Structure formats: structure tokens, C-alpha cells
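Quick one: the structure is below, questions incoming.
With one protein chain removed, the remaining protein chains of the complex are shown where they sit.
== chain A ==
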Amino acid sequence: MASLPLLEMRGIRKSFNRNPILNSVDLSVGRGEVHALMGENGAGKSTLMRILMGMIPPDGGDILLDGKPVAPRSPREAMDLGLAMIHQELNPVLDMEVAENVFLGRELKRFGGGPLGIVNHGAMRRACKDLFDRFSIPIGPTVRMRDLSVAQMQLVEIVKAISLSSKIVIMDEPTSAITDREVDILFRQIDTLRSHGVSIIYISHKMDEIFRIADRISVMRDGTMVASDAASAFDRDGVIRHMVGREVTNYVPKETVPIGETALEVRNLSLDKRVDGVSFSVRAGEILGIAGLVGAGRSETVETLFGIRRASSGEILVRGQPQRIHSPGDAIGHRLALVTEDRKMTGLNLLGTVEENISLAAIDRISPFGMIDKRREHVWADDNIARLRIKTLSRDTLVSSLSGGNQQKVVLAKWLVTAPDVIILDEPTRGIDVGAKRDIYLVIGELARQGKAVIVISSELIEIMGLADRILVMAEGRITGELTRNAFSQEKIMELATPYSEVRHV
């Protein structure tokens, strides 16, 4: 403890529009330490990290790196100081190849440097291949970024950060889109980095990961640092208690509700090879879980049945009647709802208000002769803001200013006002904080109690096992198994999710 910490942030303050976001926050990271930074969304973690990376200026406070005061004014300056950040939302240049992305902005050149130097593609590809080989990542340097999965892109970003020979690597939810196997690869890399004296600031909501790799844990709440100690001094409930400031039981007890008629049946649904002859049914009051690894075809299955993608074959029966669903409009007409996986890409109009987003999918139902009945629209918005406990200044607030969890609740509200009989939720709690997760679990339970048929896709096994009455497991576009509640086990699900052709994967 006598040695100087590698990084010290002291008394960092920041306000937006006179709302204090950070109140004199301290953070101290030792050399070669994996430092988990925890907190609900909106607690100020990202703001603190953006200040460290020079993306926004602090209102006050000091940053000491190796004991020397620094004040990066741009990500470029932060990078030059040895700081690197892997963002939760990746922004690779999709039309460039992997090597070009890894060396983006610091291309290897021949005939001198400067903007007029000629890019040395060969050297970049060789250097990139060396890096990937060192970390045993099987991605070719000349593959176009566009052709990679989200998980693979994440790995490329990680390699890129490492290749910057950084002193500190900030990882913001690095595992939100990658499979368990890839998590293992990532953690091995983190261990290697740690042994080389590189420090990692690791932001995640996943408790099991935190306790697997963190040396120290710091917890933020409402813009203040509420706890910071060795990881061994915490337990799971302790961290959650600090994060939410109250006692919470993370998982909602499963209720038994009477199961009714079959609400939706899918027969032999196919989408090229990505969804391959999938059949299942879900009944009123039932919560059906769909588990599987990223890329197993779960999202494609529900997107196809919802009419977003055109099925190559298959039959869909709603309440026993065969129906043709060629567009989301058809699906909504048959009282289906789909809370899509990516709220920013497919869920929200980020330029619109909370109210406009909530009423979007069902606005025609309150609009005689095409004229919107604004009073009823206000009621919809206000009711759902209250029911889902959406934290927003008003229904006229822009949805982009809400935290991730509250944005997710807005997407959910949009589908609830369509009064669906079957509601499908694709990764409904991905990247959102514990409090919002719990609120969403409560709503899912309530929907089942109301006799809705619910389908939940989730990569978090504990979540899906806590919610579902029955779990389907998918792998490579096919259903590889079905488990009823008394047969749920993480091992069994993982076994079904990992098909024999493991070698082809990765």
C-alpha cells in the first residue's frame, strides 16, 4: 500500500444544466489492478470515465497519473497518456478491414509520417495478425468489419486497446454481447495485462464476472462514491445494497398462475439457414424462455415470426387460427408485440419525446379520422410512466435524455399500449441497472398474471431460469432442447446451447 497508485482522481465534479452528475468523486487505481466500477445506470460511472478520457471537461477536481497531474482535453491526448477505453457501444468503420480498424488514426506508414504518408497495409496486417495470434483470436486481419459478429468486433476493439500499449484500459460492459467462451478468452487477456502491470477499470453489471476478476471494487450511487475496497471485502448482496442504497432482492419470486389456451403456435419456421425448422407454442399465462448463445438464431426467430424478416417457410397460428404475418403491422393486428433487442437501433425514435415513443405503435387506435386524441395520448403516457416507474421529468422530455433502463421501459410501454395477447421480449434487461431490471421482471410477472403469453429471450441464465415456466434452448438456428421448470439447470442449458460442432464456432 506504500506504493503510489497509478491513477488518482480527486474531488471530480461535473454538472449538466446545473444538475450535479458528479459530487466530488475520488477514485484510486493501483498498478496492475483490475478495478471494478459498479453502479446503476445514471450513477455517474460513464461521466467519470468520459472525463478521464478527455471527452468532457470536469468542473473541478484533479487527475494524477503516476503522481503527476494530467488534464486530457481529448481522447487523443488521453491515448497519448496511456489511457484506452473500449466503449459499450462499438463504433467501428464497417467497410474497412480488421487491420485498418485496429490501426485507425495511427496507421503504419512508409515514406515518412504525416497525413501524406502512404499507408503500409502489409505491415499493418502483419502486426495485426501477430497481435491476434498472441491472444489466440482466430480472426483474419483482412476480413471486413461488416462481416464480423458483434462479439468478434468486441474482441477486435479489445485487441486494439491492448495494442495501444496502454497503462490503463477502461472496459465498459465488455461482455454485454459476447459468449461465455469469449468471456473466458477476454478474462485470460485481462490476467495477462494485469501481470504486465497494466491496470483495468472494468465496468459491468454482471456480479459473477466482477467477483471472478476484480481486485478492488468501487461503487457509485447518484454521483457519489459510496464504497471502495478490496473485492474480498464485498459480497454480492453488499455490492447491490451499496448500488441501490436499499435492500433489494434481485430476483422476483416466481408466481404460479393458471396456464390457459395456446395463444401462439409456430410450425417449422425457417429463415434461410439462420432459422431452421423451428416449432414451438406458448400458452396464455405462460412465460416461455428462449436460451442460447449469441448467434443461435433466437432474435432471427422472433423477428421472422413478427414479420420483420420474410420467412422462407413455416406456419404461424394465433389462437389456433393460421395467419399470414408479412409485416410488423400484421403482427400488431393479431395482438403480438415484440420488444426488440437493440433499443437504440430498433426500439426508439431518439429524436422524439417519451410520449411520442409510447404512443407510436398504437396511435391509430386513439385517432378517429386520423386526428390524434391528445387527451387520451397523455393518459397513455402518464399511466405508463407511473406503472413502469419511468424516471423522466415529464412526458414531453426527449427520450434520448433518459438512462438506458428508463429508455428500455419506454420501449416496453410502447408495446403495452398495443394491448397484446402475446408479448415477446428480446434481451429485455441487457445493459440496464438492477433497479430497472427488477421493475421489468415485475411487469413480466404481471403480464403473465393477466393471462398474456410471454416469450423472453435472454442470455443471462439466472434471469431466464428465474422468470420462465419452460425454456427452449436454441443452437445454430434449431431448437436443441426443451426444459420444464423442475428440470432447469445452468449446466443442462449450456450443454444444449453448445452443439457438437463446437470447433466451427468461436
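As a convention for this text, a contact is a pair of C-beta atoms (placed from the backbone, for glycine too) under 8 Å apart; a residue touches a chain by one contact, two chains touch by 3 or more; residues count from 1.
Simple rule for what comes next: contacts and distances are computed from a predicted model.
One subunit of the complex is not drawn; among "Fumarate reductase flavoprotein subunit", "Putative xanthine dehydrogenase subunit D", "Sugar ABC transporter permease" or "D-methionine transport system ATP-binding protein", its UniProt record names it "Sugar ABC transporter permease". Considering the full assembly, A:328 is the residue among A:20, A:61, A:75 or A:328 that touches the omitted chain. Per the touch definition above, the residue from A:312, A:367 or A:480 contacting the chain not shown is A:367. Across A:232, A:349 or A:450, the single residue that touches the chain missing here is A:349. On the side of chain A, the interface with the absent chain consists of residues 17-18, 306, 308, 327-329, 331-333, 338, 340, 345-352, 356, 359-361, 363-364, 367, 370-372, 393-397, 414, using the contact rule stated above.
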